[in-house]
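The complex appears here without one of its protein chains, the remainder shown in place.
Order as written gives the chain letters A and B; numbering starts at 1 within each chain.
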Amino acid sequence: MEKSGFSLLLFSGDYDKCLAAMILANGARDLEMEVDVFCAFWGLLLLRDPEKLSMEDKDVYEKMFTLATPAGAEALPLSKMNMAGMGKQMLLNMMASQESPDLVSFLHGAFKKGVRFHACELSMKIMGFESEELLPEVTVKTVHDYLQQARKAEIQLFI
Amino acid sequence: MEKSGFSLLLFSGDYDKCLAAMILANGARDLEMEVDVFCAFWGLLLLRDPEKLSMEDKDVYEKMFTLATPAGAEALPLSKMNMAGMGKQMLLNMMASQESPDLVSFLHGAFKKGVRFHACELSMKIMGFESEELLPEVTVKTVHDYLQQARKAEIQLFI
Partner (left out) sequence: MEKSGFSLLLFSGDYDKCLAAMILANGARDLEMEVDVFCAFWGLLLLRDPEKLSMEDKDVYEKMFTLATPAGAEALPLSKMNMAGMGKQMLLNMMASQESPDLVSFLHGAFKKGVRFHACELSMKIMGFESEELLPEVTVKTVHDYLQQARKAEIQLFI
């Protein structure tokens, strides 16, 4: 069977890794590849709707976790050289001076171009995310769904 | 030639990344895929038998390294928000409240389901691990063995 499509398992919640993921996803759509981004663990933070943080139906650990983690794509830290946010500001300034779009712009570009976003059901359960807290473009999927889709893809990456 | 199987190169020794790796490995076995997990560098820490730390035949650096690194799967740190162990305890509590198994349970589940575990020979040499220090289910393999196996797999990930 001929393989096709680009499958990305986004585990990381670092600004720079999410940026790399979105650049790849957008680029693959430009080449008319089908693109599926499956967000698990910290990668779920990319899909969080900053307007919809919820404390309802959460136990104390889930509430602490909700408060302790970044409230949306632009709040994510760098994987390296974060230096209390200074390194990230530097990167943002360098991107702005090159007129490069920021992470949220790449994310919304990906939505428009038809990149499919999936949230890992098990990660949501462990981390206490409700689907109402995620951006509306996201569908919830299982690990089995991910694997079934990834095995048909031409390119699979874990970021 | 038709490709088959799931090949995972586990480089990371972070609790959360190892957990993701074990969830994927168990999930792929549920789908009756052959699964090979090749552990290199910090990934070897997952395979360490906490009962069998050894100081024999080790030089001073290898001894320091043996003492400075986590002594088994449950001792591994988080990749993010570890905060001197506080974040990890939070994650463990969240997992427990969802009745999600811990890392050691996923690891033993993987052994039972027939996931094959390999330890990278070169990494063992560099880090001073003896094969007696690893769990008995593990076989030692070379980088060439890894590559030969990975090129036949349907899915290859580096975690």
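The rule is simple: a residue touches a chain if its C-beta (ideal position, glycine included) is under 8 Å from a C-beta of that chain, and two chains touch if they have at least 3 such contacts.
Bear in mind that the values here come from a model prediction, so they are computed numbers and not experimental data.
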{"item": "Options B:73, B:90 or B:127, residue touching the unrepresented chain", "value": "B:127"}
{"item": "Per the touch definition above, residue among A:28, A:47 or A:120 touching the missing chain", "value": "A:28"}
{"item": "Residue numbers in chain A that touch the chain omitted from display", "value": "6, 16-17, 20, 23-24, 27-28, 30-31, 33, 79-81, 87, 90-91, 93-95, 97-98, 100, 154-159"}
{"item": "Residue ranges of chain B at the interface with the undisplayed chain", "value": "9, 11, 13, 40-42, 59, 61-62, 64-65, 68-69, 122, 125-128, 143-144, 146-148, 150-151, 156-158"}
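One rule holds in what follows: only the chains that are shown with their structure count from here on.
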{"item": "Centre distance in Å when chain A and chain B are each reduced to the mean of their C-alpha atoms", "value": "25"}
